[in-house]
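Each remark here refers to the structure printed beneath this line.
What you see is the complex with one protein chain gone and the rest in place.
Chain lettering (A and B) follows the sequence in which the chains are written, and residue indices restart at 1 in each chain.
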Amino acid sequence: MIEFKNVYKDYGQNHALKGISFKVEKGEILGFLGPNGAGKSTALNILTGYLSATAGEAFVDGISIFENPIAAKKLIGFLPEMPPLYPEMKVEEYLNFVYDLKGCTLSRKQHINDVCGVVKLSHVKNRLIKNLSKGYKQRVGIAQALIGNPKVLVFDEPTVGLDPKQIIEIRNLVKELGKEHTIILSTHILPEVQQVCSRVVVINEGLIVADESIETLTEALEGTRRHVAKICGPEQDVIKLLRSLPALKGADIIGRQDANSVSYLIESDEKIDARVPLFNALAAKGYALIGLEGVDMSLEDVFVRLVSNKEKKTEGRRR
Amino acid sequence: MNNINNDKQRNAVTKKLKYGSLSMGFAVLVVVLCIAVNLAASLLSAQWSLRVDITDDKARFYTISDGTKKLFEEYFSETPDWHITIRFLAKEEKVSDNMVLELARSYQSTFDGHIDLEFMDINTNIDKWEQYCELTQIELTSYHVLVEGKYHTRAISFANFYYTDSESGETVAFAGEKAYTAAMIKSGIKENPVAVFTAGHGESLDNGKYPLASYVGLSSEQLSQANKLSLFDTLNDMGFEVQVLDLNESELPESTRLVFISDPQRDFMDYDPDKPDVVSELEMLKNAMDNYNVTLMVSVDDETPELENLSRYLSLDYGLIYHSNVSVTDNDNSLKGSGGKELLGAVAAKNSGSLGAQIVKGFGVDERFVFNNAVKLSLSTDMSVQGEDMIVSTYSTAEAEGKKDVYPLVAYTLQANAIEDDKGTDTENKEYKTAYLFGSTEFLSSEYLNSRFSNRALLESILRKANTVQEYVAINEVYFIDEGLDITTGEARGWTVAVTLVAPAAVFAVALVVWARRRHA
Partner (left out) sequence: MFAIYKRELKAYFISPIGYLFVGNFLAVSGLLFSICTLQQQESSSVSNYFRYLIYAFAILLPLLTMKSLSEERKTKSEQLLMTSPVSISGMIMGKYFASLTVFTAVLLCNSLNFLLLEKFGDPNGRLIISNLICLFFIGALFLAVGMFFSSLTEDPLVSAIGSMDAIFVMLAVNFLSDITIPWLKKIVDFISVLSRYEPFTYGILDITSIIYYVSIAAVFIFFTVRVYERRRWA
């Protein structure tokens, strides 16, 4: 349904995309994952025709966005990072405009009502967009993308800046839409991808670093519990001790954060609570554990893990 | 990896062709194209006319009015051999003024068989040229056109077909029909009525600008060429012979119908018991008034001195009085920047059925007249003077001697004398004599006669009444760009506010309503 073929984008000397290629099959909800500044928005803007690529090709349903932009754009509903709203318009006026803009042929009133129903906007149809809350504005943005019932929906960071309740609503909505549309959902939040998507493409510094099913991702994330421990004591001795503990899978020095303690990142198997053995071992040596907190995996960690998992697998296969 | 790089380069090249560095070339191409289109248009316009004239001047300038048509139809029915020749003093293709020629053609086609058009090259017909010069008393050039009728041949210079703005000197209007029709009428009449301007008392036109003494003895044609004064032109157009005479040196001709005393500075001679043999100026005037059916017109302003004899004659015989050195001003109904001196007047004839009422019959109540340096006039209450009235008065906002009132600006008196002949007093037929007093010497100035105000129309109406011999048609000159407004300072102020404030205010009110309705949505 969607295909990126070796797409490059340069902003002067700055290379935003360094040749990305991936495909999205019909009916998939693709998580487009990457940290801020990785090139997610650039890629999506190219796909939707807002920007053009320096080189490469992108297709929507087999239609090249560069060769035949009008036809390709007809197939896409796009919610950019910042919803493209006209604050001085009323919701209904705005949706009517989008309806005209996209040259829809569906029954106007019916269709707009349907869309409003889907994104739960019906009761604010006659309000000015500028008077709506952020969550509602986001929904108007989604409604806009849904007008014309396009085959492909592209959502760029749809949950940024929303409160937790709104985030959940939007995620559910995307999931629901996924039943009938092919969706690309860009985000930098891991759990979002896990909850909503069926596949994930990870982009970092303009390069695709992973293209995996959601199971692979979950697998990579599972099985490890991570803590940061603040311990008083000589650095080399402490790290030696930590690495020798059977309950821990690994330990690293993060750095000295105050005068008398050093922080360590420790990993343990998910099924084992390593905290008691850790405390006991430190206490036995007379080192004081003055802080211990659990941490989530960073996106970088996930990339590393995904990449390393992949390498392991291929190595395994080779063997 | 190599492969990918190649791909990238290849794609980059195609994109560049489309949108990259060559886009600059593309832009330049469009600019060049634009210049080329414009150059081509300029070149084409030199070949074919790419200009559409939407002013429809042909119809405006060359249509003969119904007035002329009606008058000429009457002539045709009375004298079937009525015939006019319009003669240009150059070959047809050499006639320098296309409008004058075009209008002549229009006359020819409109009155087919009665009006002919001929061309005579004066360079090859010297004898004829001398003949015509003799006939018209004018040094003719190819810039003249001759109108030859049954009795007279009239020469009109091309310049006389146009009106010029006295201030800017720009040509403002084409008065071709006026010039032609008047010349045709006059050339078909044996004896034309005479309008005499007196000279010898410091009289002048246009408030001292044109001293009449310098025009004494000139022929009507020469006068109309001399300074192109609209008053002379109008009189000419209305069929009068204009003469400027010093009454001390020459007598009033019998055909005098109009005597103008314009802005006199020194008094007129009246009967002097010491010189019983000499017929004084005023006696001559009185005699003409009583016997020749003459209309007297006197114009004075707030600087005209107290002239004992003339004032006495006007007030005793006609009840018309001017108050020397008493100015009338009006701050509301006046032209901007004149300090109330250039004031406006309105129609004021009171008695319906009177001569004044007849004169202003066609005038609306909103018709306005303009005066400058007006002097206070009044009408005597002496019962022996009858038929006195004002035609034009100020608005009630006018002020003289610190008092606001309606003051007369143009007044007249119509006196009827029963004719006494051999059979005694004839009560059936009466001789009439009429005198008009204008409270401003500039009322009849070229500037005001050519203005948007109704000064000229009033003059023409008065002249029509004064000239009982001949009917005249009122023909309007056609202005090229006629933009003058007949609007008072007060009205201008009001409409300025309306135009600049009311409409925008309405728009902002709508904005407010829209905002109020949408603000809480």
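Observations on the structure shown:
The criterion applied here is as follows: contacts are C-beta pairs under 8 Å (C-beta built on N, C-alpha and C of every residue); 3 or more make two chains touch, one makes a residue touch a chain.
Treat the numbers as computed from the prediction; the structure is a model and nothing was measured.
Taking every chain of the complex into account, the omitted one touches A, B.
Only one residue from B:189, B:226 or B:487 touches the chain missing from this view: B:487. The omitted chain makes contact with just one of the residues A:62, A:103, A:246 or A:294: A:103.
In the complete complex, the residue from A:76, A:112, A:196 or A:274 that touches the missing chain is A:76.
Among B:53, B:78 or B:134, only B:53 touches the chain left out of the display.
Touching the omitted chain from subunit A are residues 11-12, 45, 48-52, 69-71, 73-74, 76, 78, 80-82, 84-89, 93, 97-98, 100-103, 144.
For subunit B, the residues in touch with the chain missing from this view are 15, 19-20, 23, 26-27, 30-31, 34, 37-38, 41-42, 44-45, 50-56, 335-336, 370, 451-453, 479, 481-489, 491-492, 495-496, 499-501, 503-505, 507-508, 510-511, 514-515, 518.
By definition in this document, only the chains that are shown with their structure count from here on.
Computed from the mean C-alpha positions, the centre of subunit A lies at a distance of 88 Å from the centre of subunit B. By the touch criterion given at the top, residues 4, 7-9, 11-12, 15, 19, 518, 520-521 of subunit B touch subunit A in their complex.
Note for the complex: subunit A touches subunit B at residues 6, 8, 19, 52-57, 90, 126-128, 131.
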